[in-house]
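Comments concern the structure below.
Moving on, here comes chain A:
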Amino acid sequence: MFGFGVLKGMLVTIQNFFASYFSKDHLTTVQYPEERLSAKERYRNFPFLVYDQAPEDPRCVACDICAKECPPKCITIVRDSDAEGKPLKRPKSFDIDYSICMNCGICEEVCPFDAIFMDHEFELAEYGRFEDLMYHKDRLLKPNDHFKKIRPTDATRIDAKLAAKTQKPAPPVGN
Partner candidate 1 sequence: MNSFAPLVSVVQYVLMFIVLGAAIVTVSIGNLFRAAIFLAFTLLGVAGLYFFLHADFIAAMQILIYVGAIMTLVIFAVMLTGKMQDPLVAQSNRQKIPAFIILCGVSAFLIPTILKAPWRTLATPHATTAANLGRALMGEFVFPFEIVSLVLLVALIGAIATARSDE
Partner candidate 2 sequence: MDQLFVNLKHSILIFAGNFLPEWAVILISILISVTAIAVFGPVTMMYLTLLERKFVGRIQNRFGPNRVGKWGLLQPLADGVKMLTKEDIVPKGADHFAHFLAPVAIVIPALLVFAVVPFGRNMVAVDLSIGILFFLALSSTTTIWIFVAAWASRNKFSLLGGLRSVAQMVSYEIPMVLSVVPVLMVVGSFSTVAIVEAQSGWNWFVLTPWGLIGFVLFFLTGVAEVNRTPFDLPEGESEIVAGFHTEYSGMKFALFYMAEFMNSFTISAIVSTVYLGGWQGPWLPGWLWLLIKSYALILVMMWFRGTLPRFRVDQLMGFAWKFLLPLALLNIFAAGVWLAFARPVNYLLSAIIVALALFILYFANRPDMPKKRVYRYAVE
Partner candidate 3 sequence: MMSINHFLIFTTLLFLIGLYGALSRRNMIGILMSIEIMLNAVNLNFIFFSRFLDVPAETAQVFAIFVIVLAAATAAVGLAIVLQIYRNQKTIYTDEIDLLKW
């Protein structure tokens, strides 16, 4: 009849109103700075670099593939060299401009050495627009433990892969 649909709808909303005082299901907002939702494992934001033992010895070999593949070209890599000018397999500087990065994750996919991964960090507000958002090597490098913590599934898979690679000389079993 005339208006019964309206009444039905109003019943729903008033139930929501009262239930919001008793049930958590009816008050789904999270009070962000105080309480946080834990990030989902596959969540990815900005890239970071992984090192195994020490920050001086990252997995990155400065091959420059990620910098070439990066669609907005936000990665700049300078290869390190020793005293005689012979290039070394590590970056001298590794810069990512977070103000340009578009979180596509292509760097992670193309990296042949599993050195760059997407991080969960999202509170990145800074006061400076240019220099503060330009992340240098020191801010980008994070231990493998961090990676294990935020993305355990991927970390175990990749650790197993790397471990297999180091034992490579032995021929593969089966097949």
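Inclusion criterion for the candidates: all candidates are chains of the complex that A comes from, given by their letters.
The working rule: contacts are C-beta pairs under 8 Å (C-beta built on N, C-alpha and C of every residue); 3 or more make two chains touch, one makes a residue touch a chain; residues count from 1.
All figures in this text were calculated on a predicted structure; none of them were measured in a lab.
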item: Selected neighbour of chain A [touch, this complex] from 1, 2 or 3; value: 2
item: Of all residues in chain A, those that touch candidate 2 in their complex; value: 1-2, 6, 9-10, 12-14, 16-17, 20-21, 26-29, 31
